[in-house]
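Note that one protein chain is taken out, while the other chains of the complex remain in position.
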Amino acid sequence: MLDVTDLNVSYGKQKVLRGISFELRQGEVVTLIGPNAAGKSTTLRTLAGLKRSDSGKIAFDGGDMASISTAERVKCGLVLVPEGRQIFPRMSVHENLLMGAYHRSDRDHVEDDIERIFSMFPRLRERSTQRAGSMSGGEQQMLAIGRGLMSRPKLMLLDEPTLGLAPIIIEELGRIIRNLAKEGLAILLAEQNAVMALGCADRAYVLQSGDIVTSGDAKRLSEAPEVKQMYLGA
Amino acid sequence: MSQLIIGQMLNGVIVGSLYGIIALGVTLTFGLTGIVNFALGAFMMLGAYTTWYFYDVLGLPYALAVLGAVCAVSVVGYVSDRALFQFTRGNLVNGLLVSIGMISVFEALVLAAFTTTPKDLTYVLPGALNIAGIILPKIKIVVCVVFLAVIFGTYLALTRTWLGRAAFSYAQNPEAAALMGVHTGRLQTIVVVYSTALAGLGGGLYASMYSIEPTIGSGYILKAVEAAILAGVGSVIGALGGGIILGISENIGSVFLPSAFRDAYGLVFLIAILLVRPGGLFGDRP
Amino acid sequence: MRYAIAIGLLAALLAPLIAHSDSVLAIAIYAFMAASLAVSFNLIFGFTGQLSMFHAASFGVSAYIVTILVTTFGWNFWLAIAPALAVVLILSLIVGTICFRFKLKEFYFAVVTMAFSEVLRLIILNWNGMTNGSLGITVVDRPSLWTPIGNVAISGGVAWYYLTLALLVVVYVVCHGVLSSWIGRCLAAIRLNDQLGETLGIDVFKYKLLSFAIGSVLAGLVGAFYGFYSGFVEPHYLSIPLGLDIIAMVLLGGVGSLIGPVIGAFVLTALPHVIELSAELRIALYGSILVFVILVMPKGIVGLIGSKRNAA
Partner (left out) sequence: MLLDIRNLTKRFGGLTAVSNVSFGIERGEIIGIFGPNGSGKTTTLSLIAGILVPTDGSIVWKGKDISAVPPFEVAQHGLVKTFQNPQLFPELTVAQHMRIACHLHIKRALGFGRVWSLFGGMPAELNGTLTRKIDQMLELCRLADKRNEEAGALSYGGEKMLGVAMGMVCEPELLLLDEPASGLGHDEIMNLDAVLRDLRTHGVTLCIIDHKVGFLGRLADRSIALHHGAVIATGKTADVLANEAVIEAYLGKKHA
């Protein structure tokens, strides 16, 4: 479904991704793990079209993504839930969700979808008219995911969803991700929290300094010493 | 005395709503493109002259003349965005200088075409209302109501329509808006052009109340920028509030203090506000 | 570049021997004064990165003070310069302290300095008893000027030519001296990255204020001569359009170059006389140049010459 080959990205002179390749199939949860500045966010931002790549191919659903804009990619069903819960703070929860459906042509069905999101995240229903900026970090993260789902994506890119969240919320997030995958949504999860990420993913790629150093089955990797070594350098 | 003050306050509201409508354009353009478009003053002046031309020279009905002027100014706004402003997005100083350069071009061209002699429109709506001893020309009331309606309409559009929400969300977080599938370049152009249309409308209605000269825009854009900063850049209703506060403070100020300095009151007020609350009165930025 | 400047200066010194025409001399005199303004403005804008809209105010206030002291109170011209510069210095320190203490930057700095300058203009416009309001003050007869070699009537074009050339040289040398010293390096650090400058131990506030004050006082110096040469002062001297002309000269010549503004000032002062234009179209031309330069040649004429040379 998503096929990335030999992707190179740099910020100015700083090479951030050094020719990485990976793939993702329908209904699969794949995680990119690695320490800070390994290039996880950059990978997702490049996939979403926020960052231009130097070279490499991004094939999604058979089409080439490299040359089209972020807005077009959303239309193709590829949506990014950015790092740091970038919701619209001065809009209500309901308006935030509406924005998620901005590009859709079937705007009559939008309210039904919002209802669906509300049943998935009951907390959001309670806060429907509240200003999004006044909610807690966990609620904002739920809103950001809900807003991403409003675009009816085929593939959702999740960037560091657990950042700064309490353990109990992280657990809930893991369950939500699994449930979404069961419904057929493909998810690419970039995470620093390796235990959480490996716990809910099918497969994983380990990123370090812009290179994929290991990859494979998530269960197997969670036991592997190289994961620990990569984080702690021991 | 109290009648005088109430009268001055009402006049302040009327002038303030004119500041407000241009300040709204300043605020919208700044929120979406990161530049302060001083040329909006020139667009206002263009709107006034076009209205005068359509109404007094070509003899169109006034409403139609204003509409035509708004359309004409929007076209100029579109061309200037494509040709100039789109290259200065996000660069405040360059945007400022380009828009200032445009003012001199527009003013000079109008000056060359119509000379400095002030133009007065034939009365659009004569007569005045006398409310408890306070005399208000009917036209001023109509103009003020139109401005208020347009500002509130803009506010509603920003919160209730898809395009409006897109603009509002873009102003809060451009990147997240792009991730929702908003075509950001197109949206910016729309807002820049809409702002020039607002200025054109402001000019068209201004022409029905006061005589017009090529330099009217410069004074009003300064007031509008003051109003926008006073309110806190980015707030729609704040732009109106800032305009009215400015209008009232000038009018009341000139009751008690020498009226020759009326332009200075707003400036001193502005400096004080900026120093105490850099985000403006209604702004929530630090 | 150094040789080019030396040759230019030599040519300027010899020029009046060849060109006697009063109108040519007058253009040159205005160009020298415009260039002095532009060079001093560039110290604040190009080299420190502060878009000051106060420059015309410094220029105009000083022009008014000198003119009033000479015409109304009968002071000697040279003596009148001192209080004028002192007032400009105090004003610039007040405005600068307020702006920089509150860390106003870019647009906000421009707007607040513009506001202060408007307030000053309104005061001058309305202080009829002293300034004669919007009509301005005319210097009817040009009093002779006391110089160390005795009273000399500086009235001829040639005399003013050399006087204003000397003014330009003084302004240029002062700016050059400031910029090539440690102060210049601090200003560069502030313009390019004030946070880095601060972590390197540079007192950003102090140096911003210093550059603002030096630039403003130099503008005041130009104002003192300008009012006297042109024979009248009017509130327009403090206006925003004058500030814009200065910006246009700096941008056209080259921001951040010392000699650039001189070139820009000469081009913009001489151009309208070379190609006959009405006043309105001249303003339009200024505006177009401003827009064109920003969008197409951001480094101005000097940048254009520089890049040609690098390419060769």
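The chains carry the letters A, B and C, assigned in the order they are written, with residues numbered from 1 in each.
To be clear about the criterion, a contact is a pair of C-beta atoms (placed from the backbone, for glycine too) under 8 Å apart; a residue touches a chain by one contact, two chains touch by 3 or more.
Source: prediction; values computed, not measured.
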Left-out chain, listing which of the shown chains it touches: A, C
Selected from A:Asp3, A:Glu23, A:Asp61 or A:Glu171 as touching the chain missing from the view: A:Glu171
Which of C:Ile81, C:Ala189, C:Leu221 or C:Val250 contacts the chain that the document leaves out: C:Ala189
Chain A residues that touch the omitted chain in the full complex: 12-16, 35-37, 160, 162-164, 167, 170-171, 191-197, 199, 209, 227-228, 231-234
Identify the residues of chain C touching the omitted chain, counting contacts across the whole complex. 177-178, 181-183, 185-186, 188-189, 192-193, 195-204
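Note that only the chains that are shown with their structure count from here on.
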Which chain would you call central, comparing Cα centres to the global Cα centre? B
Quick one: which chain's Cα centre is the longest way from chain C's? A
Using CA atom averages as chain centres, what separation in Å is found between chain A and chain B? 42
Length of the line joining the C-alpha centres of chain B and chain C, rounded to whole Å: 32
Can you tell me which positions in chain B touch chain C when the two form their complex? 36, 84, 87-88, 92-94, 96-98, 100-105, 107-109, 111-112, 218, 222, 225-226, 229, 258, 260-261, 263-264, 267-268, 270-271, 274-275, 278
Can you tell me which positions in chain C touch chain B when the two form their complex? 51, 98, 102, 104, 106-108, 110-112, 114-116, 118-119, 122-123, 125-126, 240-241, 244, 247-248, 251, 278, 280-284, 286-291, 294-295
Report the residues of chain B in contact with chain A in the complex, numbered from low to high. 159, 162, 165-166, 168-169, 172-173, 175-184, 284
